[in-house]
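Note that this complex is displayed minus one protein chain, with the remaining chains in position.
Think of it as A and B in the order they're written, each chain with its own count starting at 1.
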Amino acid sequence: MINLTINGESITAPEGATILEVARMAGIEIPTLCHHPDLSNVGACRMCVVSVQGARALQTACTTPAADGMVVDTMSEDAVETRKFVLEMLLTDHPNECMTCEVNGDCELQDLVYDYGVKWPEHNGQRHQWEINPDPNPFIFIDRNKCILCSRCIRACNEIQNRDVWNFAYRGFQTKLVAGADQFMLDAGCESCGQCVAYCPVGALYDKMSIGLGRVNQITKVRTTCSYCGVGCNFDLNVRDGRIIRVTSAADAPVNGMALCVKGRYGYDYVHHPDRLTRPLVRAKWLGREAVEERIAAGEWAIFDEAKQRLTHRRPPNDAQTPIPNTQYPNTQYPNTQDLNTQLPPDTFIATDWDTALDVVANKFAETKKKFGGDAFALLASAKCTNEENFIFNKFTRQMLATHSIDHCARL
Amino acid sequence: MSVHASPSLTFESPEQGPDSQRRCVAVCMGTGCSSSESALVRERLREALVEQGLDAEVEVRRTGCFGFCEQGPITVVYPEEVFYTRVKPRDAQKIVEEHIVGGRPVEKLLYKDPLREQPVQKWHEIGFYGKQKRILLGNCGVIDPENIDHYIAKAGYQALEKCLTQLEPTDVIEEVTKSGLRGRGGGGFPTGVKWGLARKTPRWPKYVICNADEGDPGAFMDRSLLEGDPHSVIEGMIIAAYAIGAEYGYIYVRAEYPLAVRRLRIALEQARERGFLGENIFNSGFSFDLQIKEGAGAFVCGEETALMNSIMGERGQPWPRPPYPAVSGLWDQPSNVNNVKSYAYAPAIIRNGADWFKQIGTPKSPGTAVFALTGMVNRTGLIEVPMGITLREIIFDIGGGIPHGKQFKAVQTGGPLGGCLPEEYLDVPIDFDSLQAAGSVMGSGGMVIADESTCMVEFARFFLKFACEESCGKCPPCRIGSLRMLEILTRITEGEGRLEDLDELKRLSKGLQRGSLCGLGQLAPSPVLSVLRHFEDEFRAHIVDKACPARKCKALITYEVVAELCTGCMVCGRNCAANAITGEKLQPHVIDPELCERCGLCYEVCNFDAIVIKSPR
Partner (left out) sequence: MGTHNDAVDLSLMDDVFREYEGQRGALIPILQKAQEKYGWLPPEVLNLIAKKLGIPVSKVFGVATFYAQFYLERRGRHILRLCDGTACHVRGTPILLTALEEHYQLEPGETTEDGELTVELVYCLGSCALAPVAVLDGEVLGRLRQNMLLRTLKKRIDLAKPA
């Protein structure tokens, strides 16, 4: 253990921690931009500079190890002025677009500019004019004009995802964040996990599917466990008006931290997808014409018109960049009963209720088992099932259906 | 100690030693002289000697840079040390016939000092060399850098032998510390202390790295040393390696130094052959080898952490210290980075002792300083002077003052990271601390003289543009701030400046100095600040009067024809690409300022000085 003084407060800290870590443990805030606790430290942005007694120059708290007897001032005039200068310089090459920016209210740069009272710097000098959204990646949106070159995305891709898609190219003011050899992301080995987006402190990288759908003050975050596989990653569903508009990492997620895979982060569109089945469908022939006519007339069941669904609600083909329309998907529409009089082919899907559907299935299982024996069945469990569900599934397979033919889709 | 005690310190062929009384014609084969055909001079000399049947008696020796490159190619006849300048290949015949055979120095090739009537015969009588003290450059121009025997004859590798056979590593460090040697890469950090730190870190392997990136535009001290006496650097590195306990080293050489690289390669090969590099050197159990790494064109790679990143094959961006290289450098191992000259001093210090070194120079900055003297002085070149000499002595005694009777204006040291000093500082004895106190720096050795025809605003802009282009881009103060400063300076030189710009420049400078990660950003404002401090009136002239007092800034000058002097020869009109010049044959011509691009071609081609450059005021 070492003892040091930060802002006049004496603090005991474990050896090997940086000034930043020690300060934060003691509840003293030091602003950062390029630092992220999950990533290695590079000391690039200069926001975290502090005065250390006896040091020749300001030290970056994120990279300087705390030492015994150190006397640190995190709010010295030099440090504060430097932070203001850094922010001002960043703004001189940043679009003044907070009004329309996706991350308005959720931007580390914006918060620091506000906290440090930095004014918008007017000037006629050079500004970057990169093309906005130049990459066809279906999930990741890029606006380099907002990039502050903190390299967090690069490190996230390299250190967490191990894909090394990103790097800086060129140097000085010309420095540019590039994928591969300045290629499209997918050509540079990107697997669209969106880690880079999650670590971007500003709006330079964003989730393409969420553009225009809601900003942080318009959404509610609902913590959930990913339903795709058994790892059990947690994340926050960003919900606006009862609809999921985005998934964001939850830093405190016990299993996965900020990390997510492409399915967890971007595979949520099925929730509100028009193709999603919200009621069990049973072919008319298993229900009997009479029951069908009766229940449809009563408004309980309906004829399912697959073709019509697809035509109305699919995204235009080959246009990965247009977000799914921000309209409430209308509930599945069913044709009028009058049509029934004309024709009802036996294979027509009827949207029924769960009890009916399960009865049909149970009867069919029983029939099949009786006729052909248990080995006529093979069962495939879903990766989305919980342990408990899988346990039951196993029991059901082996004891009820009496077969060993059971497998799991996560073997893919 | 006897040189011959150790088998590796004897000559292969003793008569090859440079101290022999044998006649010798030394031809400079440094980069400067090579670019004016010194190789051909050497060839012709050989041929002429063969013709005279003297080729066995007279040696034609290839040497490194004499420092007086401006007068190159340089050729010196030993032992009488007659110094020939601007020797053309066709002069070889004459040198051999008149001097070697006839015994009369070739008058026409002797150095004609603009300040003296009589041509100067001997090397050391030339004003340029008068006040120099050549410790590091002592072998340059004397020995053949591609022949290890020459180096050995000059007590080469004796210091290494002494270290390995008589001294403990800690003794070496102590001696170097006691000598007060300060790093010559610019920072002036005590070299012995640095070695001590690297020794203390208990992790191996350790690395010794020689910083030969020398990116300062216009400086070529390290290059000349590497070209002229590569073994002194290698010996110094081996000594350092022994002192700190390193087994391997790198010399990081600037991309544009092909000759230095070639000489180094040869020197390394020879040192390995003789067993000064490799396993079990001098039977001491100590092993060391090293390798050359060529830079790829990035000034920032002179910064030690960026340099190590570059050696590791990364983008040459610095990292914040700590960790210092002595603790965690190359491949996270303890490493010692020193400048070329810092290493090269080591053998001399070990050989002659710390006390010898201390009595040269000033108490706080012992030893000599090597400068590349350029710009508006009569004699330019590479010089080595004792610390504590004044700028006046350098500029006027060594440099011979300002040419064409013009007025001295400023001296710039430290290149893009340095500053410039006006007349009133000429008598300050210079060393690391005094220059810093005066608002400039020692830097690594660039020294540029500006006269009245130099626009100081443009000068400041030039250095800032350099820093801006060389910024690695890692940290915002330097990446963006230097550009903002450059934009302001550009607008001032274009006559668009505002008075508030001066304060804005100071404010931005402060931001860069305080906020930048590495020395590049921290020091990039220095040239601008020093010009602001000493030549504010020039800034004001550009801003308020829209005038460039030195008549250099294109937007603030006009080219005009003096009708009385113009003969109407039409040369200017023919040369003007903008077709801005009109006039009848034998009639005075006129330049249309609207069309004129201010390329200055007319000014240059006019045989009658009829074209003048004008600026308001």
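Quick note on the criterion: contacts are C-beta pairs under 8 Å (C-beta built on N, C-alpha and C of every residue); 3 or more make two chains touch, one makes a residue touch a chain.
As the structure is a computational prediction, the values presented were derived from the model and not from experiment.
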item	value
Chains in view that touch the one left out, judged over the entire complex	A, B
Contact partner of the left-out chain, one of B:A298, B:V385, B:M442 or B:I581	B:A298
Residue among B:P119, B:G218 or B:P588 that touches the chain left out of view	B:G218
Sole residue of B:S232, B:T374 or B:T390 that reaches the chain not shown, by the stated touch rule	B:T374
Touching the absent chain when the full complex is considered, from A:I28, A:V42, A:M89 or A:A179	A:A179
Residues from chain B at the interface with the omitted partner, ascending	31-32, 35-36, 69-72, 215-220, 223, 255-257, 293-299, 310-317, 331, 372, 374-376, 380-381, 412, 415, 446, 448, 450, 454, 459, 462, 466, 472, 554, 575, 577-578, 597-601, 604-605
For chain A, the residues touching the chain missing from this view	164-171, 178-183, 188-189
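Definition applied: only the chains that are shown with their structure count from here on.
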item	value
Chain centre separation in whole Å, for chain B relative to chain A (CA means)	56
Contact set on chain B toward chain A in their complex	298, 315, 319-320, 322, 468-477, 479-481, 483-484, 487, 510-511, 514-517, 522
Residue ranges of chain A in contact with chain B within the complex	42-46, 49, 57-60, 63-65, 78, 81-82, 85-86, 88-90, 92-93, 123, 125-126, 148-149, 168, 170-175
